[in-house]
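One structure is given here, and the rest of the page talks about it.
Of the protein chains in this complex, one is absent; all others appear in place.
Labels run A and B following the written order; every chain starts at residue 1.
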Amino acid sequence: MNDTLYPLAAMRTALRTVRERAPLVQCITNFVAMNMAANAMLAIGASPAMVHAEEEAGAFAAIAEALTVNIGTLSSDWLTGMLAAATAARQAGKPWVLDPVAHQATAFRRQAVVRLLELRPTVVRANASEMLALSGGTSRAQGVDSRDAVEAAEAGAMRFAREQGTVVAVTGEIDFLTDGERSLRFAGGSPWMPRVTAMGCTQTCVMGAMLAALPAQPFEAAAATLAVFKQAGERAARDAQGPGSFHWRFIDALAAIDDVQPPRAVPERIP
Amino acid sequence: MNDTLYPLAAMRTALRTVRERAPLVQCITNFVAMNMAANAMLAIGASPAMVHAEEEAGAFAAIAEALTVNIGTLSSDWLTGMLAAATAARQAGKPWVLDPVAHQATAFRRQAVVRLLELRPTVVRANASEMLALSGGTSRAQGVDSRDAVEAAEAGAMRFAREQGTVVAVTGEIDFLTDGERSLRFAGGSPWMPRVTAMGCTQTCVMGAMLAALPAQPFEAAAATLAVFKQAGERAARDAQGPGSFHWRFIDALAAIDDVQPPRAVPERIP
Partner (left out) sequence: MNDTLYPLAAMRTALRTVRERAPLVQCITNFVAMNMAANAMLAIGASPAMVHAEEEAGAFAAIAEALTVNIGTLSSDWLTGMLAAATAARQAGKPWVLDPVAHQATAFRRQAVVRLLELRPTVVRANASEMLALSGGTSRAQGVDSRDAVEAAEAGAMRFAREQGTVVAVTGEIDFLTDGERSLRFAGGSPWMPRVTAMGCTQTCVMGAMLAALPAQPFEAAAATLAVFKQAGERAARDAQGPGSFHWRFIDALAAIDDVQPPRAVPERIP
């Protein structure tokens, strides 16, 4: 194992800072993910606020330390709130994360993501199918679940990160993280993770907390999030007997993590 | 026990096909049920997508293999999306399930269900109070929980199924399934089941997955769903100490089911 590839010191600072400061993070996420995401945020030590309405989303983004936007159960009025919040976050120089759930499925989602990308998210977190579609490739997924391997999305993710000037995290069996120059892989976790709904959406929210803790280092903040999820997934899997018991054990595991461990498998730089 | 009354071969095919093919099912359900329903869908092997907005619900229904519509937390804009999705499903010949939650409670719900029924659902899943009210009887329930016995709703359910040309599943202590000609009862499950919110709504979504797997045999697909829920309920009840522990054990049990068992008690045909 070669730990030196991971920016462990910064990753540890991100987690420790979340725990110490309990940053206020505005999470505009979907109806499926709301409860799990809020519980994961409390478990990691952050203070989540699910504030989405057009009437206040922008005002709240100016107060919060970071913003996350997830289009899982999108509608026009929620999109208005998302755009207001992302605009306000950008103007205030706050980091924000975009989770373009199933953006390839309908014209409505595709157009929404085009508008959201214009507001320059600090990080884009997606599954492999979503990233393939974002970066001009062909995705096999029609719904919200990925039907492609992360590996197939890596080259497109690097290009997309470079072109958009954003950090990109593609999550799956082996996560891939890149800022267009650097890149890292994260192995570990558990096969139960994709069997629990909203695991990726939840990760997007937690990434907001890590970004709030380490706003000047989004690549490192995203790396901390990926590592912590792999770590909590492994811990939860030890005694889980199915996706139901994995779910709450994962929340327990997030709350119990006291240090960021280097990911389990040997990471490789993309050639 | 007389297993021959149940169409076990087709029921087993439905479950196996869901597991093998992971059908994409559009679930328009209520805010209470969303997370549990999505987790149950993943546990049974399906790929759920909670897509409700007017702007895309119809387009998505054309992609999905089945649709489920549940009016638990209805509002006008959601109703527009439901009607668009059901219309698209019908036009594309995709099966769809209607769950008329508490439709007897207000004029708004009653009128919504009238419009949805015009789009000819493949299956209607309801509790006894809802089915009594649908079929012209008198229901004792004012809210979402049933206050009538399934038995009292059986005759009306058969008539309603015949008149509407739909399959009707009335769930409760002993479930009743009919297509207007045939009918089956399903005993088993657990007294904890009505103590966990959204159990019926979750079943509606899973019924969508079974219909996607067996679109030409809606009666058998619905039968598979009822049997699997009774079976998972029994399994979850073994170690549950309350509704909280029953909830996640039920998800574990759904994921662990490897075959459809014939329902526990002797079923009877309606004379």
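The criterion applied here is as follows: contacts are C-beta pairs under 8 Å (C-beta built on N, C-alpha and C of every residue); 3 or more make two chains touch, one makes a residue touch a chain.
Everything numeric in this text was worked out from a predicted model, so none of it was measured.
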item	value
Hidden-chain contact residue, picked from the options B:Q91, B:T106 or B:T138	B:T106
Residue among B:P23, B:G72, B:G200 or B:P262 touching the omitted chain	B:G72
Residue ranges of chain B at the interface with the undisplayed chain	30-36, 72-76, 102, 105-109, 142-145, 194-198, 241-245, 247-248
Interface with the unshown chain - residue positions in chain A	22, 24, 31, 34-35, 38-39, 41-43, 47-56, 59-60, 63-64, 77, 247-253, 255-256
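The definition used in the following text is that only the chains that are shown with their structure count from here on.
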item	value
Distance between the centres, which are taken as Cα means, of chain B and chain A, whole angstrom	33
